[in-house]
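Every protein chain of the complex appears in place save one, which is left out.
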């Protein structure tokens, strides 16, 4: 059994990790770290765990965590700064859900986060935890930067076009729509039910940090620098991200050609489902699962590709992708504990 | 492996059965019966099943079903009339999700359904599939009448008070609130998103058929005839039933005494969670699970008990309870495939 | 023009007052009091008011308010303590939306609010602002205690039966369902979108303060003390209250008789709509309006009445009822500014 710690267990990504790991056949949950709910039993914080999991939340205590094989860190930005180096030093595999260890270039991090990185050497060593692109490197990593939710959705949606060489790299637009769990469990007027329901809005136009993470991976795929417009929107639903991606093409193409590019690219991937021509992803098809659904449309009139990709922001966009990374790290079948259909209803 | 047929697989209870059974370690899904979607692959009807389940839906074909060990019938009222007797005759265990096989007394059925029962002998033989009350009889049944959603919620909530002898049996009021999946997948103006969201209403006041089913079981528990007021309400959410049950008491009592009655009654039941004094059930604690959560309050002023019970109407109120019955029927651990926490978010 | 102050203008009841009064033909909005947003323009706090209303919110300043004819106080409990006596002394008509001035008997207030009343003489003088019951007294009041939302809904639903003499007064049950605006704009985990949507729960079972206010008015109607069970529930919608009221009857009755009791009782009331037999209220029929819809059902089997009443908790349950009271106080047509249909969609 893999002994696992979830640090930041009572946020939305954290509790989804707890939900998955508590049912995972090869994992034993050993530490539930939570500053806000330290001393409380997890089943009193999330009452759906009554009869399932009977464990107290604790303040961070390295002595306890050091008996674990893996630590998932879903801590507020900053809180992880000192913790993660200590964990890595203790020889614990770390899968970090923050933005801190997702960058190839520390300067990009520092530009978008507006502060120096506290562990540039660890950043240099860390592996970007997107299995569909970096499976081999993940296997031997000590520290995995688990990708963001908008990021995973947008990268998986756009990369096949860029790798194929058919895409123009200027004028890529990613218009993304997210459910409210993406904003976390913290209180804030925009997330009050009465403010949030029956409402849609854009936010952080042209300035959202995930832009830099998407650009990094699209640039890697294209082999040249790619800059994108990225606009996140808040949608009145709990779970789900839908990215609508506009890509100009270097030449005329066809629905069949684009379809083939995607089907070939993902032919061995269980967790990416390419929709047949004429079908499109919907967030409810992926809610509660580790799947990313992708549909590609060729706009005959404009000779442009429009790609739609969907995933569950706290699933493949956070918790279940972290478990996928754990499975890879520990040599398990990659699908263990996360292979099922989402709940649809 | 238990070979299972789901007849009526594309309705909401049916597809929840498919979701659970497709992940159940001891079951093999062999037949997905669906009149509306016959000839279509289940993953095209519910696209969340892509990469999970690759099976065509079929018209009812007894030759195929007869190779199964168990059939779940989630058919429209009437459609099951001829099918179920044939299945039972073939020696297939039948778990029926309709109201047809839930009654001790055929006259009660005929009064509330307004028509003669088509198989009164089978009705007489059938077992009411509420494991918490009839586990032993379920073990050897050939035909199980799987309880309704409002019914399970209300019966599990009220029975301990009635069995204990402390409850007065007149003036029991059950005020129930249901999510919209309870109305099924069929189209109807009241279930149009724009009509349904931001709305609450009562319906079938004093005339809902589930009244009779609740009265039957409360009468059995009390050892005398119990008549109740039952009012169902439609709530703008997908899943969940919350029953608020008002029961007068024969004498003064206390929170502690009522608490003990419930804790004792359900002390060996995994799927019933009695809330501690001061805590109350919420539908999101049970959504996606097979749990029923129950809280009991003693109203000091009025010497009256108010019981709140909650379950997932397509989980413990339909599909996962049917699987619980299957587990019992086939000698499996009762929790197999349905033991996990619901999804909360 | 009636000069009006809204104190507590940026809460949900306050802003609904602002919305109604800004379109009211005989009213001029002069003061928008808001502690939290003092110094900010109302159109920056609620951006739907851009191009409509260009006024700064202010801290409470009696010098400004004293030039008004009427003050609506929608202040947090306690904040109104010192303000209201000052306003009354200044000769300003006060319509208070808190619970402070709704009681006939100061002892009842003190029992349910758990503290001494700060202005018992003013309480004695104040008038309960339910026009359908106290229209004449409202006309000459200096201080009106505007009824609560659950309260208005439940009282209007039950009073005809009690006044008619047909109702038994024990065993009255009021099971009420409220939208989330009822909890106000303050932040709290239960009102976070992700916690609140797809959820239903009861709260404050047997202890909610509105119980005492309903009991007061039902007792007045019955001419004897009436105690009730009152259970509030939180429903995932913004606006609306639905009360389901169970009343035993002293003798057999009929749908026609109950129907007549209600139709006669409300025959001159514009803002109460009695549903025809077989029709039932829904919250979306009243959302955004000052109407209360009431349906009465006779349960033939149990010889019991079940009454369903619905209103908009921040409309007839708060803001528009306050405007109705203002209209009466100032001799206007009672319907001025609040006569239209709600928005349904």
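For clarity, chains are labelled A, B and C in written order, and residue numbers in each chain start from 1.
In this text, contacts are C-beta pairs under 8 Å (C-beta built on N, C-alpha and C of every residue); 3 or more make two chains touch, one makes a residue touch a chain.
What you see is a predicted model; the values in this text were computed from it and never measured.
Shown as candidates are A:104, A:175 or A:269; the residue that touches the absent chain is A:175.
Across the entire complex, the residue among B:174, B:196, B:245 or B:318 in touch with the chain not shown is B:196. Checked against the full complex, the candidates C:181, C:211, C:229 or C:324 give a single residue touching the omitted chain, namely C:181. Which of A:69, A:282 or A:340 touches the hidden chain is settled by the complete complex: it is A:282.
By the touch criterion stated above, the residues of chain C touching the omitted chain are 12, 15-16, 19, 22-23, 46-53, 181, 198, 238-239, 270, 273, 279, 282, 284-289, 291, 293, 314, 339-345.
Residues 12, 180-181, 185, 187-189, 191-198, 236-238 are the ones on chain B that touch the missing chain. Although one chain is not displayed, chain A still touches it through residues 171, 173, 175, 177, 179, 194-195, 197-203, 205-206, 227, 229, 231, 233, 235-240, 242, 244, 246, 248, 280-284, 287, 297-302, 304, 306, 308, 310, 345.
We adopt the following convention: only the chains that are shown with their structure count from here on.
Most remote from chain C, judged by the distance between CA-atom centroids, is A. Shared residue numbers account for over half of those found at the interface formed by chain A and chain C, and the copies are therefore classed as meeting with the same residues.
Taking the mean of each chain's C-alpha atoms, the chain closest to the overall C-alpha centroid is B.
Between chain B and chain C, the centres computed from C-alpha atoms are 38 Å apart. Mean C-alpha positions place chain A and chain B at a centre distance of 36 Å.
Contacts with at least two other chains are made by residues 198, 238-239, 282, 284, 287, 345 of chain B.
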